[in-house]
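Below is one structure, written out as structure tokens; the observations come after it.
With one protein chain removed, the remaining protein chains of the complex are shown where they sit.
Our next item is chain A:
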Amino acid sequence: MPSLISPAERDYILKGIECNIRADGRQRPDYREVILETGVISQTSGSARVRLAGGTDVLVSVKADIGPVLVDPETGEGADKGQIICNVECAPSASQQFEGRGADELNNELTQMMTRFLSHNTTSLTSTPSNTTPSSTTSSHNSNGAGGINLSKLCIIPGEQCWILYVDALVLDYGGNLVDAVFMGTRAAIFDTRIPKTEVQDLGDGNFDFEVLDDAEDTEIVEGREDMPICVTLNKIGARHIVDASPLEELCTEAKLVVAVNRSGELCGLQKGHDGGIEPSLLLEMIQFGKTLGQTLIKQLDAKIKAEADADMVKRQNGQPVVKLGFFAQ
């Protein structure tokens, strides 16, 4: 991310946005083209790579491991649920300022955002401000918990063993709008995730033993994945707001609003960043806009994932090898 922007450039961007023309020719509500590919990393339960035409490149992997259940000592909940543990890392190759410890703050912010929107604990919610960026956060209570994903289905032996989904996002290249790309990648990776089936045997006396069935064809999908939210980041520049900001536009941003929405249009999370203020009426307008755009994006994303899966199926039926382009698709 270029850390400096000249006053002339800033003025150019500001005036352009007023007239609904952005620096790269887009209009205010226009999103850049999204290139999506799933199943790019072997040895994972699911993976996806999201690229925004402009440089942002995010790789997300989901690994399903078996571990002990996490029981909340206060409420006693969680004994019959699986877990989702998120982690976001920005590679130093992504931008000049990510070297050494430079990316730590951003990593932390993104990780916390993901954890909150995907697998929140209901007790530790409400106004947890991050250290330096003045922001306020709220999360709505999703009746399923965990961003729509059915955690109860991930439990193997209640009170003992469950599936833990480790979601690791790696930001390889920075071209603006990291949050949206990370969430889109996560949604695609969860769609791609296949969890092996388990067989539980009752040994009597309340003891259970389980066996993981090693059949690559007979696996389960992550239930509730269609209800996973994605994020739309809205940047307020001047009196207007834009989506999908480029790095220079992000430098001109006065206030940033991240809206997490699922396919039914429910608001799953909200976070405001940067040090500018947003008038309440503009805030409501932005949230509404983010919601509508989010639903459209989910539809497009799902269509892309489905098209890719169908194309792979056709290739397999014809006996052709399924080659993942990965880094070689420019």
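In this text, a contact is a pair of C-beta atoms (placed from the backbone, for glycine too) under 8 Å apart; a residue touches a chain by one contact, two chains touch by 3 or more; residues count from 1.
One rule holds for everything that comes next: contacts and distances are computed from a predicted model.
A.B. asks: Considering the UniProt annotation of the chain absent from this complex, which name among "Proteasome subunit beta", "DNA replication complex GINS protein SLD5", "Glutamate decarboxylase like 1" or "Exosome complex component RRP41" applies?
C.D. replies: Going by UniProt, the chain not displayed is called "Exosome complex component RRP41".
A.B. asks: Of the residues A:94, A:154, A:179 or A:301, which one touches the chain left out of the display?
C.D. replies: The single option touching the absent chain is A:94.
A.B. asks: Quick one: say which of A:13, A:155, A:170 or A:286 touches the chain that got left out.
C.D. replies: Result: among the candidates, A:170 touches the missing chain.
A.B. asks: For review purposes, identify every residue of chain A that touches the missing chain, sorted by number.
C.D. replies: Interface residues of chain A facing the absent chain: 41-44, 47, 54-55, 57, 59, 61, 63, 65, 87, 89, 91-96, 99-101, 166, 168, 170, 172-175, 327-328, 330.
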